[in-house]
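With one protein chain removed, the remaining protein chains of the complex are shown where they sit.
Right, subunit A next:
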Amino acid sequence: MNEFLIFYAPFIVLIGVIIAAFVISPFDDAVTKGPKERKKK
């Protein structure tokens, strides 16, 4: 288990957060739409 955490897990986390960054980036309703518009959606 420790070998996995030290040798493999760091790269899995790194790749994971890069993918997550691309996934969350396009969502900007919080700044482009008013609260009412967002509620309608």
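Miscellaneous remarks
Note that a contact is a pair of C-beta atoms (placed from the backbone, for glycine too) under 8 Å apart; a residue touches a chain by one contact, two chains touch by 3 or more; residues count from 1.
Throughout what follows, contacts and distances are computed from a predicted model.
Set against the options "ATP-binding cassette domain-containing protein", "Cytochrome bd-I ubiquinol oxidase subunit 1 apoprotein", "Transport permease protein" or "Aspartyl/glutamyl-tRNA(Asn/Gln) amidotransferase subunit B", the UniProt name belonging to the omitted chain is "Cytochrome bd-I ubiquinol oxidase subunit 1 apoprotein". In the full complex, the hidden chain is touched by subunit A at residues 1-2, 5-11, 13-14, 16-18, 20-22, 24-26, 28, 30-32, 35, 38.
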